[in-house]
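Can you read through this structure? Questions will come right after.
In this view, the complex is presented without one of its protein chains, the others remaining in place.
Lettered A and B in written order, each chain numbered from 1.
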Amino acid sequence: MTAASHTTIARRRRRELIAGAIVLAVLALLPLAVHDTYSRNLIIITLLFAGFAQAWNVLGGYCGQISLGHALYVGVGAYVSTMLLVRGGVPPTLGMFAGGAVAGLLALLVGWPCFRLSGHYYAIATVVVGEIGYQLFLNWDWISAAEGINIPYVRAIGDSWLWLQFRIDKLPFHILALTFLTATFLTAWWVEGSRWGFSWRAVKDDPIAARSLGVRVFRSKMAAAAISGGLTGIGGAIYAQYVGYIDPESVMNGQLSILIALPAVLGGVGTLWGPLVGAAVLIPLSELSRSYLGGSGRGTDLMIYGALIVGVALLRPQGLASLLGIRVRAPRDVAGDVAESPRAA
Amino acid sequence: MLLEVDRVSKSFGGVAANVDISFDVQQGEILGLIGPNGAGKTSLFNSIAGQVTPDRGEIRLDGARISGLGPVACVEAGIARTFQVVRSFDSMTVLENVIVGAFARARGARAATETALEVLDFTGLAARADAPAIGLTPSEKRRLEIARALATKPHLLLLDEMLTGLTPTEAQAGMQLVRDVRTRGVAIIMVEHVMEVLLPLIDRAVVLDLGRVLTQGHPADVVRDPAVIRAYLGDRYAPAA
Partner (left out) sequence: MTAAVIVQAAASGLLMGLIYALVAAGLSLIFGLMDVVNFAHGELLMLAMFAAFLIWQATGLDPLLQLPLVALLLFGLGVAIYRLLIVRALSVPFNRGMVQIFVTFGLAIFIRGAAQFAFGGEYQSISQSLLANRTADIAGIYLPLPQVASGVVCLLAFTALLAISRTEFGRALEATREDRDAVALIGIDRDRIFGLGWGLGAATVGVAGTMLATFYYVSPNVGANFALIAYVTVALGGFGSLTGALVAGILIGETESFTALLISPALKQVGMFAIYMLVLMVRPRGLFGRL
(Lines give C-alpha, C1' and ligand atoms only; values in the text may rest on other atoms or scores of the structure.)
Protein backbone atom coordinates (compact mmCIF):
# COMPACT_ATOMS: atom_id res chain seq x y z
CA MET A 1 0.00 0.00 0.00
CA THR A 2 1.39 3.32 -0.97
CA ALA A 3 1.39 6.49 1.05
CA ALA A 4 -1.61 7.68 -0.95
CA SER A 5 -3.83 4.93 0.41
CA HIS A 6 -3.07 5.88 4.00
CA THR A 7 -4.30 9.45 3.78
CA THR A 8 -7.32 10.64 5.70
CA ILE A 9 -9.03 11.16 2.40
CA ALA A 10 -8.47 7.58 1.31
CA ARG A 11 -9.66 6.21 4.63
CA ARG A 12 -12.80 8.31 4.54
CA ARG A 13 -13.55 7.17 1.04
CA ARG A 14 -13.20 3.54 2.03
CA ARG A 15 -15.63 4.12 4.88
CA GLU A 16 -18.07 5.68 2.45
CA LEU A 17 -17.93 2.62 0.22
CA ILE A 18 -18.53 0.32 3.15
CA ALA A 19 -21.44 2.43 4.34
CA GLY A 20 -22.79 2.40 0.82
CA ALA A 21 -22.55 -1.38 0.67
CA ILE A 22 -24.46 -1.70 3.92
CA VAL A 23 -27.20 0.64 2.75
CA LEU A 24 -27.35 -1.23 -0.54
CA ALA A 25 -27.74 -4.54 1.26
CA VAL A 26 -30.55 -3.17 3.41
CA LEU A 27 -32.35 -1.79 0.38
CA ALA A 28 -31.91 -5.05 -1.47
CA LEU A 29 -33.50 -6.98 1.37
CA LEU A 30 -36.34 -4.51 1.83
CA PRO A 31 -38.87 -6.49 -0.23
CA LEU A 32 -38.56 -9.31 2.30
CA ALA A 33 -40.07 -7.05 4.91
CA VAL A 34 -42.52 -5.22 2.72
CA HIS A 35 -45.05 -7.24 0.81
CA ASP A 36 -47.91 -5.05 -0.34
CA THR A 37 -47.89 -3.86 -3.91
CA TYR A 38 -48.38 -0.22 -3.10
CA SER A 39 -45.38 -0.01 -0.79
CA ARG A 40 -43.20 -2.00 -3.13
CA ASN A 41 -44.10 0.33 -5.94
CA LEU A 42 -43.31 3.30 -3.76
CA ILE A 43 -39.90 1.86 -2.96
CA ILE A 44 -39.11 1.25 -6.62
CA ILE A 45 -40.06 4.81 -7.55
CA THR A 46 -38.05 6.18 -4.65
CA LEU A 47 -34.98 4.18 -5.66
CA LEU A 48 -35.28 5.36 -9.25
CA PHE A 49 -35.63 8.97 -8.26
CA ALA A 50 -32.80 8.69 -5.79
CA GLY A 51 -30.74 7.57 -8.77
CA PHE A 52 -31.97 10.53 -10.80
CA ALA A 53 -31.09 12.80 -7.91
CA GLN A 54 -27.58 11.35 -7.67
CA ALA A 55 -27.11 11.88 -11.38
CA TRP A 56 -28.41 15.44 -11.14
CA ASN A 57 -26.10 16.08 -8.23
CA VAL A 58 -23.02 15.41 -10.34
CA LEU A 59 -23.82 18.47 -12.45
CA GLY A 60 -25.82 20.54 -10.01
CA GLY A 61 -24.11 19.76 -6.74
CA TYR A 62 -20.52 18.82 -7.43
CA CYS A 63 -20.04 20.92 -10.51
CA GLY A 64 -22.26 23.70 -9.27
CA GLN A 65 -24.35 24.20 -12.38
CA ILE A 66 -27.95 24.19 -11.19
CA SER A 67 -30.09 22.54 -13.83
CA LEU A 68 -33.83 23.14 -13.51
CA GLY A 69 -34.68 21.39 -16.76
CA HIS A 70 -33.12 17.99 -16.21
CA ALA A 71 -36.29 16.10 -17.13
CA LEU A 72 -35.18 16.64 -20.71
CA TYR A 73 -32.65 13.85 -20.28
CA VAL A 74 -35.15 11.54 -18.61
CA GLY A 75 -37.43 12.03 -21.58
CA VAL A 76 -34.72 11.60 -24.17
CA GLY A 77 -33.56 8.37 -22.53
CA ALA A 78 -37.11 7.11 -22.29
CA TYR A 79 -37.99 7.95 -25.87
CA VAL A 80 -34.78 6.66 -27.45
CA SER A 81 -35.08 3.36 -25.68
CA THR A 82 -38.80 3.05 -26.39
CA MET A 83 -38.53 4.03 -30.05
CA LEU A 84 -35.70 1.55 -30.54
CA LEU A 85 -37.93 -1.11 -29.04
CA VAL A 86 -41.12 -0.22 -30.85
CA ARG A 87 -39.63 0.60 -34.25
CA GLY A 88 -36.39 -1.31 -34.25
CA GLY A 89 -37.05 -4.33 -32.10
CA VAL A 90 -34.10 -3.49 -29.88
CA PRO A 91 -34.41 -4.88 -26.36
CA PRO A 92 -34.50 -2.23 -23.65
CA THR A 93 -31.51 -3.79 -21.93
CA LEU A 94 -29.50 -2.44 -24.84
CA GLY A 95 -31.80 0.46 -25.62
CA MET A 96 -31.24 2.01 -22.22
CA PHE A 97 -27.59 2.49 -22.98
CA ALA A 98 -28.43 4.06 -26.30
CA GLY A 99 -30.81 6.33 -24.43
CA GLY A 100 -28.07 7.23 -22.02
CA ALA A 101 -25.63 7.93 -24.82
CA VAL A 102 -28.02 10.22 -26.68
CA ALA A 103 -28.95 12.01 -23.46
CA GLY A 104 -25.29 12.47 -22.61
CA LEU A 105 -24.55 13.88 -26.05
CA LEU A 106 -27.51 16.22 -25.76
CA ALA A 107 -26.21 17.40 -22.39
CA LEU A 108 -22.90 18.24 -24.04
CA LEU A 109 -24.70 20.12 -26.80
CA VAL A 110 -26.69 22.11 -24.27
CA GLY A 111 -23.67 22.73 -22.10
CA TRP A 112 -21.55 24.08 -24.87
CA PRO A 113 -23.21 27.51 -25.16
CA CYS A 114 -24.64 27.52 -21.64
CA PHE A 115 -21.60 26.83 -19.50
CA ARG A 116 -20.15 30.23 -19.98
CA LEU A 117 -23.19 31.56 -18.17
CA SER A 118 -22.90 31.88 -14.44
CA GLY A 119 -25.30 31.00 -11.68
CA HIS A 120 -28.84 32.20 -12.31
CA TYR A 121 -28.35 32.71 -16.02
CA TYR A 122 -27.44 29.08 -16.41
CA ALA A 123 -30.45 28.00 -14.36
CA ILE A 124 -32.73 30.06 -16.56
CA ALA A 125 -31.17 28.60 -19.68
CA THR A 126 -31.86 25.08 -18.44
CA VAL A 127 -35.50 25.96 -17.87
CA VAL A 128 -35.80 27.33 -21.39
CA VAL A 129 -34.00 24.40 -22.97
CA GLY A 130 -36.19 21.98 -21.02
CA GLU A 131 -39.27 23.74 -22.28
CA ILE A 132 -37.98 23.69 -25.86
CA GLY A 133 -37.53 19.95 -25.61
CA TYR A 134 -40.94 19.48 -24.08
CA GLN A 135 -42.73 21.50 -26.74
CA LEU A 136 -40.84 19.88 -29.59
CA PHE A 137 -41.68 16.41 -28.35
CA LEU A 138 -45.29 17.42 -27.76
CA ASN A 139 -45.62 18.26 -31.42
CA TRP A 140 -43.48 15.58 -32.98
CA ASP A 141 -45.73 13.12 -34.75
CA TRP A 142 -43.12 10.51 -35.49
CA ILE A 143 -42.90 9.78 -31.81
CA SER A 144 -46.66 10.00 -31.37
CA ALA A 145 -46.46 13.48 -29.88
CA ALA A 146 -48.95 14.10 -27.12
CA GLU A 147 -50.66 10.73 -27.44
CA GLY A 148 -47.71 8.96 -26.03
CA ILE A 149 -46.51 5.43 -26.57
CA ASN A 150 -47.69 2.30 -24.89
CA ILE A 151 -44.78 -0.01 -24.34
CA PRO A 152 -45.77 -3.45 -25.56
CA TYR A 153 -44.93 -6.82 -24.17
CA VAL A 154 -42.58 -8.37 -26.68
CA ARG A 155 -42.79 -11.92 -25.47
CA ALA A 156 -46.29 -13.24 -25.84
CA ILE A 157 -46.21 -14.95 -22.49
CA GLY A 158 -44.04 -14.87 -19.43
CA ASP A 159 -41.31 -12.62 -18.17
CA SER A 160 -38.04 -11.65 -19.71
CA TRP A 161 -34.94 -9.98 -18.40
CA LEU A 162 -33.77 -9.22 -21.89
CA TRP A 163 -36.90 -7.33 -22.75
CA LEU A 164 -37.44 -6.06 -19.23
CA GLN A 165 -40.97 -7.30 -19.18
CA PHE A 166 -42.33 -8.61 -15.91
CA ARG A 167 -46.01 -9.17 -15.90
CA ILE A 168 -46.96 -9.98 -12.37
CA ASP A 169 -44.15 -9.83 -9.91
CA LYS A 170 -42.53 -6.43 -10.05
CA LEU A 171 -39.62 -7.47 -7.90
CA PRO A 172 -37.16 -7.49 -10.81
CA PHE A 173 -37.81 -3.79 -11.19
CA HIS A 174 -36.77 -3.36 -7.61
CA ILE A 175 -33.48 -5.01 -8.48
CA LEU A 176 -33.17 -2.91 -11.62
CA ALA A 177 -33.88 0.34 -9.82
CA LEU A 178 -31.47 -0.58 -7.06
CA THR A 179 -28.80 -1.39 -9.63
CA PHE A 180 -29.37 1.99 -11.23
CA LEU A 181 -29.10 3.71 -7.87
CA THR A 182 -25.94 1.80 -7.09
CA ALA A 183 -24.45 2.79 -10.42
CA THR A 184 -25.17 6.46 -9.82
CA PHE A 185 -23.90 6.26 -6.25
CA LEU A 186 -20.67 4.64 -7.33
CA THR A 187 -20.27 7.17 -10.11
CA ALA A 188 -20.74 10.02 -7.66
CA TRP A 189 -18.28 8.39 -5.26
CA TRP A 190 -15.73 7.89 -7.99
CA VAL A 191 -16.16 11.38 -9.38
CA GLU A 192 -15.70 12.94 -5.93
CA GLY A 193 -12.16 11.63 -5.78
CA SER A 194 -11.28 12.14 -9.41
CA ARG A 195 -9.60 14.94 -11.30
CA TRP A 196 -13.00 16.33 -12.24
CA GLY A 197 -14.22 16.37 -8.66
CA PHE A 198 -11.20 18.35 -7.59
CA SER A 199 -11.50 20.65 -10.58
CA TRP A 200 -15.11 21.49 -9.79
CA ARG A 201 -14.42 22.24 -6.15
CA ALA A 202 -11.44 24.39 -7.07
CA VAL A 203 -13.47 26.37 -9.59
CA LYS A 204 -16.22 26.92 -7.07
CA ASP A 205 -13.73 28.22 -4.53
CA ASP A 206 -11.58 30.37 -6.79
CA PRO A 207 -11.77 30.10 -10.56
CA ILE A 208 -8.68 32.25 -11.15
CA ALA A 209 -6.50 30.21 -8.83
CA ALA A 210 -7.92 27.06 -10.37
CA ARG A 211 -6.91 28.13 -13.85
CA SER A 212 -3.48 29.13 -12.65
CA LEU A 213 -3.01 25.50 -11.57
CA GLY A 214 -4.00 24.17 -14.94
CA VAL A 215 -7.64 23.33 -14.28
CA ARG A 216 -9.55 23.19 -17.54
CA VAL A 217 -12.82 24.73 -16.40
CA PHE A 218 -14.92 24.29 -19.51
CA ARG A 219 -13.78 20.75 -20.12
CA SER A 220 -14.58 19.77 -16.55
CA LYS A 221 -18.08 21.17 -16.87
CA MET A 222 -18.65 19.27 -20.07
CA ALA A 223 -17.55 16.10 -18.29
CA ALA A 224 -20.10 16.77 -15.57
CA ALA A 225 -22.82 17.34 -18.15
CA ALA A 226 -22.06 14.15 -20.02
CA ILE A 227 -21.96 12.01 -16.87
CA SER A 228 -25.08 13.57 -15.41
CA GLY A 229 -27.07 13.55 -18.63
CA GLY A 230 -25.99 10.05 -19.58
CA LEU A 231 -26.92 8.48 -16.25
CA THR A 232 -30.23 10.32 -16.22
CA GLY A 233 -30.98 9.01 -19.69
CA ILE A 234 -30.37 5.42 -18.63
CA GLY A 235 -32.69 5.95 -15.69
CA GLY A 236 -35.27 7.40 -18.03
CA ALA A 237 -35.28 4.23 -20.08
CA ILE A 238 -35.75 2.10 -16.98
CA TYR A 239 -38.53 4.38 -15.83
CA ALA A 240 -40.26 3.99 -19.18
CA GLN A 241 -40.13 0.20 -19.00
CA TYR A 242 -41.46 0.25 -15.48
CA VAL A 243 -44.38 2.57 -16.08
CA GLY A 244 -45.21 1.01 -19.42
CA TYR A 245 -46.36 4.19 -21.03
CA ILE A 246 -44.60 7.41 -21.93
CA ASP A 247 -45.67 10.79 -23.16
CA PRO A 248 -44.00 14.19 -22.96
CA GLU A 249 -46.20 15.13 -20.03
CA SER A 250 -44.98 12.29 -17.87
CA VAL A 251 -41.31 12.02 -18.75
CA MET A 252 -40.27 15.44 -19.86
CA ASN A 253 -42.16 18.24 -18.20
CA GLY A 254 -41.18 20.93 -15.75
CA GLN A 255 -42.74 19.16 -12.79
CA LEU A 256 -40.42 16.22 -13.28
CA SER A 257 -37.43 18.54 -13.45
CA ILE A 258 -38.38 19.88 -10.06
CA LEU A 259 -38.71 16.39 -8.62
CA ILE A 260 -35.24 15.50 -9.86
CA ALA A 261 -33.46 18.61 -8.64
CA LEU A 262 -35.09 18.99 -5.25
CA PRO A 263 -33.89 15.86 -3.43
CA ALA A 264 -30.25 16.87 -3.72
CA VAL A 265 -31.01 20.39 -2.55
CA LEU A 266 -33.08 19.06 0.31
CA GLY A 267 -30.61 16.44 1.39
CA GLY A 268 -27.41 18.30 0.75
CA VAL A 269 -26.20 19.55 -2.55
CA GLY A 270 -22.73 18.40 -3.59
CA THR A 271 -22.59 15.59 -1.05
CA LEU A 272 -22.64 11.86 -1.53
CA TRP A 273 -25.60 11.08 0.72
CA GLY A 274 -27.64 14.22 0.20
CA PRO A 275 -29.60 13.02 -2.84
CA LEU A 276 -30.42 9.72 -1.10
CA VAL A 277 -31.68 11.38 2.05
CA GLY A 278 -33.57 13.96 0.05
CA ALA A 279 -35.22 11.40 -2.19
CA ALA A 280 -36.12 9.23 0.78
CA VAL A 281 -38.00 12.18 2.24
CA LEU A 282 -39.40 13.85 -0.85
CA ILE A 283 -40.60 11.01 -3.04
CA PRO A 284 -42.74 9.17 -0.49
CA LEU A 285 -44.10 12.55 0.57
CA SER A 286 -45.06 13.34 -2.98
CA GLU A 287 -46.61 9.96 -3.69
CA LEU A 288 -48.49 9.86 -0.42
CA SER A 289 -49.88 13.34 -0.77
CA ARG A 290 -51.07 12.47 -4.23
CA SER A 291 -52.72 9.22 -3.14
CA TYR A 292 -54.25 10.21 0.16
CA LEU A 293 -55.21 13.76 -0.55
CA GLY A 294 -56.36 12.81 -4.02
CA GLY A 295 -58.63 15.19 -5.85
CA SER A 296 -59.12 17.77 -3.18
CA GLY A 297 -55.46 17.62 -2.36
CA ARG A 298 -54.41 18.95 -5.70
CA GLY A 299 -51.64 21.37 -5.21
CA THR A 300 -50.80 20.20 -1.70
CA ASP A 301 -47.79 18.27 -2.92
CA LEU A 302 -46.51 21.43 -4.57
CA MET A 303 -47.12 23.41 -1.43
CA ILE A 304 -45.17 20.89 0.57
CA TYR A 305 -42.23 20.89 -1.82
CA GLY A 306 -42.24 24.64 -2.00
CA ALA A 307 -42.29 25.09 1.74
CA LEU A 308 -39.62 22.43 2.25
CA ILE A 309 -37.32 23.97 -0.30
CA VAL A 310 -37.66 27.49 1.00
CA GLY A 311 -37.27 26.22 4.55
CA VAL A 312 -34.19 24.16 3.86
CA ALA A 313 -32.62 26.83 1.68
CA LEU A 314 -32.99 29.49 4.35
CA LEU A 315 -32.54 27.50 7.52
CA ARG A 316 -30.21 24.71 6.58
CA PRO A 317 -28.56 25.34 3.23
CA GLN A 318 -26.12 22.50 3.74
CA GLY A 319 -29.04 20.13 3.54
CA LEU A 320 -30.88 17.70 5.77
CA ALA A 321 -28.20 15.03 5.56
CA SER A 322 -26.13 17.15 7.91
CA LEU A 323 -28.81 16.66 10.55
CA LEU A 324 -28.12 12.95 10.51
CA GLY A 325 -24.56 13.65 11.48
CA ILE A 326 -23.27 12.93 8.05
CA ARG A 327 -20.12 14.93 7.67
CA VAL A 328 -20.76 17.79 5.31
CA ARG A 329 -18.03 20.08 4.12
CA ALA A 330 -19.17 23.68 4.15
CA PRO A 331 -19.66 23.89 0.43
CA ARG A 332 -18.59 27.00 -1.36
CA ASP A 333 -21.15 28.83 -3.37
CA VAL A 334 -22.71 26.20 -5.57
CA ALA A 335 -24.21 28.46 -8.16
CA GLY A 336 -21.14 30.60 -8.36
CA ASP A 337 -20.80 34.12 -7.18
CA VAL A 338 -23.84 36.18 -7.98
CA ALA A 339 -22.41 37.78 -11.03
CA GLU A 340 -22.92 41.17 -12.56
CA SER A 341 -23.00 39.74 -16.02
CA PRO A 342 -24.02 36.54 -17.74
CA ARG A 343 -20.42 35.60 -18.36
CA ALA A 344 -18.75 33.28 -15.92
CA ALA A 345 -15.29 34.06 -14.55
CA MET B 1 17.83 29.77 -22.24
CA LEU B 2 14.59 28.79 -20.56
CA LEU B 3 12.40 31.86 -20.80
CA GLU B 4 12.66 34.72 -23.26
CA VAL B 5 10.66 37.87 -22.72
CA ASP B 6 10.88 39.64 -26.04
CA ARG B 7 9.86 43.31 -26.25
CA VAL B 8 6.65 42.83 -24.31
CA SER B 9 4.29 45.77 -23.98
CA LYS B 10 0.90 45.89 -22.29
CA SER B 11 -1.51 48.74 -21.61
CA PHE B 12 -4.67 48.76 -19.54
CA GLY B 13 -7.22 51.33 -20.55
CA GLY B 14 -4.66 53.80 -21.80
CA VAL B 15 -2.22 53.28 -18.95
CA ALA B 16 1.01 51.65 -20.11
CA ALA B 17 1.85 48.97 -17.56
CA ASN B 18 4.71 47.37 -19.47
CA VAL B 19 6.70 49.02 -22.24
CA ASP B 20 9.16 47.13 -24.43
CA ILE B 21 10.34 44.68 -21.75
CA SER B 22 13.07 42.25 -22.75
CA PHE B 23 15.11 39.84 -20.64
CA ASP B 24 15.85 36.13 -20.32
CA VAL B 25 15.86 33.57 -17.59
CA GLN B 26 18.30 30.67 -17.66
CA GLN B 27 17.72 27.12 -16.45
CA GLY B 28 18.01 26.81 -12.69
CA GLU B 29 18.47 30.55 -12.19
CA ILE B 30 16.87 32.72 -9.54
CA LEU B 31 15.97 36.06 -11.05
CA GLY B 32 14.79 39.00 -9.04
CA LEU B 33 12.26 41.39 -10.55
CA ILE B 34 12.51 44.60 -8.63
CA GLY B 35 11.21 48.11 -8.88
CA PRO B 36 9.11 50.64 -7.02
CA ASN B 37 5.34 50.36 -6.75
CA GLY B 38 3.58 50.72 -10.05
CA ALA B 39 6.64 49.68 -12.03
CA GLY B 40 4.68 46.98 -13.82
CA LYS B 41 5.97 43.86 -12.06
CA THR B 42 2.67 42.15 -11.39
CA SER B 43 1.37 42.92 -14.85
CA LEU B 44 4.51 41.35 -16.29
CA PHE B 45 3.92 38.29 -14.13
CA ASN B 46 0.40 38.08 -15.45
CA SER B 47 1.72 38.11 -19.00
CA ILE B 48 4.31 35.43 -18.35
CA ALA B 49 1.83 33.21 -16.53
CA GLY B 50 -0.77 33.65 -19.26
CA GLN B 51 -3.47 35.47 -17.33
CA VAL B 52 -3.02 38.40 -19.68
CA THR B 53 -1.99 38.68 -23.33
CA PRO B 54 0.68 41.26 -24.19
CA ASP B 55 -0.31 43.92 -26.71
CA ARG B 56 3.05 43.64 -28.40
CA GLY B 57 5.99 41.32 -28.18
CA GLU B 58 6.31 37.68 -27.38
CA ILE B 59 7.18 35.39 -24.52
CA ARG B 60 8.84 32.07 -25.26
CA LEU B 61 9.55 29.04 -23.10
CA ASP B 62 12.21 26.67 -24.47
CA GLY B 63 11.88 28.47 -27.78
CA ALA B 64 8.12 27.94 -28.10
CA ARG B 65 5.74 30.88 -27.84
CA ILE B 66 3.57 30.84 -24.75
CA SER B 67 2.27 34.41 -24.69
CA GLY B 68 -1.42 34.74 -25.44
CA LEU B 69 -2.18 31.07 -24.88
CA GLY B 70 -3.83 31.38 -21.50
CA PRO B 71 -2.95 30.23 -17.99
CA VAL B 72 -3.76 26.58 -18.54
CA ALA B 73 -1.42 26.30 -21.53
CA CYS B 74 1.33 27.97 -19.51
CA VAL B 75 0.93 25.45 -16.72
CA GLU B 76 1.12 22.64 -19.21
CA ALA B 77 4.25 24.15 -20.73
CA GLY B 78 5.83 24.30 -17.28
CA ILE B 79 5.18 27.71 -15.76
CA ALA B 80 3.54 28.05 -12.36
CA ARG B 81 2.84 31.09 -10.25
CA THR B 82 1.81 32.18 -6.80
CA PHE B 83 -0.42 35.13 -6.04
CA GLN B 84 0.35 38.17 -3.97
CA VAL B 85 -2.89 37.79 -2.06
CA VAL B 86 -3.03 34.11 -1.23
CA ARG B 87 -5.81 32.35 -3.08
CA SER B 88 -6.29 29.10 -1.26
CA PHE B 89 -9.26 26.81 -1.86
CA ASP B 90 -11.00 27.41 1.39
CA SER B 91 -13.45 24.55 1.28
CA MET B 92 -10.57 22.06 1.06
CA THR B 93 -7.80 20.76 3.26
CA VAL B 94 -4.13 21.51 2.65
CA LEU B 95 -3.60 18.16 0.98
CA GLU B 96 -6.62 18.60 -1.25
CA ASN B 97 -5.39 22.04 -2.28
CA VAL B 98 -2.10 20.60 -3.45
CA ILE B 99 -3.77 17.67 -5.18
CA VAL B 100 -5.56 20.16 -7.43
CA GLY B 101 -2.17 21.34 -8.62
CA ALA B 102 -0.83 17.81 -8.88
CA PHE B 103 -3.55 16.87 -11.34
CA ALA B 104 -1.89 19.16 -13.87
CA ARG B 105 0.61 16.38 -14.55
CA ALA B 106 -0.65 13.28 -12.78
CA ARG B 107 -2.66 10.69 -14.63
CA GLY B 108 -5.05 9.69 -11.87
CA ALA B 109 -6.04 10.37 -8.30
CA ARG B 110 -3.46 8.01 -6.81
CA ALA B 111 -0.55 9.57 -8.70
CA ALA B 112 -1.81 13.05 -7.89
CA THR B 113 -1.99 12.19 -4.20
CA GLU B 114 1.53 10.76 -4.25
CA THR B 115 2.88 13.92 -5.86
CA ALA B 116 0.96 16.08 -3.42
CA LEU B 117 2.25 14.20 -0.39
CA GLU B 118 5.81 14.49 -1.66
CA VAL B 119 5.48 18.21 -2.26
CA LEU B 120 3.92 18.77 1.15
CA ASP B 121 6.81 16.95 2.69
CA PHE B 122 9.27 19.07 0.73
CA THR B 123 7.65 22.35 1.73
CA GLY B 124 7.36 21.35 5.37
CA LEU B 125 3.57 21.21 5.46
CA ALA B 126 3.22 17.45 5.86
CA ALA B 127 2.00 17.78 9.43
CA ARG B 128 -0.80 20.09 8.30
CA ALA B 129 -2.02 17.90 5.46
CA ASP B 130 -5.53 17.43 6.84
CA ALA B 131 -5.96 20.93 8.20
CA PRO B 132 -8.54 23.09 6.47
CA ALA B 133 -6.77 25.62 4.28
CA ILE B 134 -8.55 28.56 5.89
CA GLY B 135 -7.03 27.69 9.23
CA LEU B 136 -3.40 28.22 8.24
CA THR B 137 -1.09 30.93 9.52
CA PRO B 138 0.03 33.50 6.95
CA SER B 139 3.44 31.95 6.49
CA GLU B 140 1.88 28.50 6.17
CA LYS B 141 -0.44 29.89 3.54
CA ARG B 142 2.53 31.15 1.55
CA ARG B 143 4.03 27.70 1.75
CA LEU B 144 0.77 26.25 0.53
CA GLU B 145 0.86 28.56 -2.46
CA ILE B 146 4.34 27.35 -3.31
CA ALA B 147 3.39 23.74 -2.69
CA ARG B 148 0.41 23.96 -5.01
CA ALA B 149 2.48 25.55 -7.72
CA LEU B 150 5.27 22.98 -7.30
CA ALA B 151 2.76 20.17 -7.59
CA THR B 152 2.28 21.16 -11.22
CA LYS B 153 5.93 20.17 -11.79
CA PRO B 154 6.97 23.45 -13.37
CA HIS B 155 10.27 24.35 -14.98
CA LEU B 156 9.76 27.98 -14.03
CA LEU B 157 8.14 29.27 -10.86
CA LEU B 158 6.92 32.84 -10.47
CA LEU B 159 6.83 34.01 -6.86
CA ASP B 160 4.82 37.15 -6.27
CA GLU B 161 5.95 38.82 -3.03
CA MET B 162 6.38 35.58 -1.18
CA LEU B 163 8.41 37.07 1.59
CA THR B 164 6.55 40.30 2.23
CA GLY B 165 5.08 40.72 5.67
CA LEU B 166 6.85 37.81 7.29
CA THR B 167 8.78 37.90 10.52
CA PRO B 168 12.57 37.67 10.12
CA THR B 169 12.55 34.02 11.16
CA GLU B 170 9.76 33.18 8.75
CA ALA B 171 11.55 35.11 6.01
CA GLN B 172 14.74 33.14 6.58
CA ALA B 173 12.81 29.89 6.36
CA GLY B 174 11.15 31.18 3.21
CA MET B 175 14.48 32.00 1.62
CA GLN B 176 15.71 28.52 2.41
CA LEU B 177 12.65 27.07 0.76
CA VAL B 178 13.34 29.10 -2.36
CA ARG B 179 16.88 27.76 -2.46
CA ASP B 180 15.57 24.24 -2.00
CA VAL B 181 13.19 24.74 -4.89
CA ARG B 182 16.11 25.72 -7.08
CA THR B 183 17.90 22.49 -6.19
CA ARG B 184 14.95 20.63 -7.73
CA GLY B 185 15.93 22.23 -11.02
CA VAL B 186 13.18 24.81 -11.09
CA ALA B 187 14.09 28.31 -12.26
CA ILE B 188 12.51 31.11 -10.28
CA ILE B 189 11.48 34.69 -10.92
CA MET B 190 10.82 36.56 -7.70
CA VAL B 191 9.08 39.86 -7.20
CA GLU B 192 10.00 41.35 -3.87
CA HIS B 193 10.01 44.63 -2.04
CA VAL B 194 12.18 43.59 0.84
CA MET B 195 15.67 44.13 -0.52
CA GLU B 196 17.68 42.63 2.35
CA VAL B 197 15.89 39.38 1.82
CA LEU B 198 15.95 39.34 -1.94
CA LEU B 199 19.47 40.41 -2.85
CA PRO B 200 21.37 37.57 -1.18
CA LEU B 201 19.01 35.09 -2.79
CA ILE B 202 19.03 36.01 -6.43
CA ASP B 203 21.59 35.37 -9.15
CA ARG B 204 20.51 38.30 -11.29
CA ALA B 205 18.20 41.24 -11.04
CA VAL B 206 15.98 43.02 -13.54
CA VAL B 207 14.89 46.46 -12.42
CA LEU B 208 11.64 47.93 -13.71
CA ASP B 209 10.61 51.52 -13.43
CA LEU B 210 7.51 53.14 -14.89
CA GLY B 211 6.87 50.12 -17.06
CA ARG B 212 10.31 49.84 -18.61
CA VAL B 213 13.44 47.88 -17.87
CA LEU B 214 15.77 50.26 -16.15
CA THR B 215 18.74 47.97 -15.91
CA GLN B 216 19.65 44.34 -15.32
CA GLY B 217 22.66 42.49 -13.98
CA HIS B 218 24.30 41.33 -10.81
CA PRO B 219 22.38 42.28 -7.70
CA ALA B 220 25.39 43.96 -6.15
CA ASP B 221 25.94 46.14 -9.23
CA VAL B 222 22.30 46.92 -9.79
CA VAL B 223 21.81 48.12 -6.27
CA ARG B 224 24.64 50.64 -6.61
CA ASP B 225 23.37 51.94 -9.95
CA PRO B 226 22.47 55.62 -9.47
CA ALA B 227 19.50 55.32 -11.79
CA VAL B 228 18.07 52.57 -9.62
CA ILE B 229 18.59 54.52 -6.44
CA ARG B 230 16.96 57.55 -8.01
CA ALA B 231 13.97 55.46 -9.09
CA TYR B 232 13.42 54.16 -5.58
CA LEU B 233 14.32 57.10 -3.46
CA GLY B 234 14.00 60.12 -5.67
CA ASP B 235 16.56 62.65 -6.78
CA ARG B 236 17.53 63.80 -3.31
CA TYR B 237 19.33 60.58 -2.51
CA ALA B 238 21.01 59.95 -5.81
CA PRO B 239 24.77 60.22 -5.59
CA ALA B 240 26.28 62.90 -7.77
CA ALA B 241 26.22 61.33 -11.23
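One rule holds for everything that comes next: a contact is a pair of C-beta atoms (placed from the backbone, for glycine too) under 8 Å apart; a residue touches a chain by one contact, two chains touch by 3 or more.
Here the structure is a predicted model, which means the values were calculated and not measured.
Asker: Report, in label order, the displayed chains that the undisplayed chain touches.
Answerer: Its contacts among the visible chains are A.
Asker: For a quick check of understanding: of A:5, A:39, A:179 or A:300, which residue touches the chain that isn't displayed?
Answerer: Counting the whole complex, the residue in contact with the absent chain is A:300.
Asker: Which residue from A:10, A:27, A:45 or A:66 sits in contact with the chain not drawn here?
Answerer: A:66
Asker: Even though one chain is hidden, which residues of chain A still touch it in the full complex?
Answerer: Contacting residues on chain A, toward the hidden partner: 66, 68, 113-114, 116-117, 119-121, 123-125, 127-128, 131-132, 135-136, 138-139, 254, 258, 265, 269, 297-310, 313-314, 317-318, 330-343.
The rule we apply is simple: only the chains that are shown with their structure count from here on.
Asker: Residues of chain A touching chain B in their complex?
Answerer: That would be residues 2-5, 7-10, 193-195, 198-199, 201-202, 204-206, 208-216, 329-332 of chain A.
Asker: Which residues of chain B touch chain A once you look at their complex with the stated criterion?
Answerer: Touching chain A from chain B are residues 49, 51, 70-72, 75-76, 80-81, 83, 87-93, 95-96, 99-101, 103-104, 108-110, 112-114, 117, 129-130, 148-149, 151-152.
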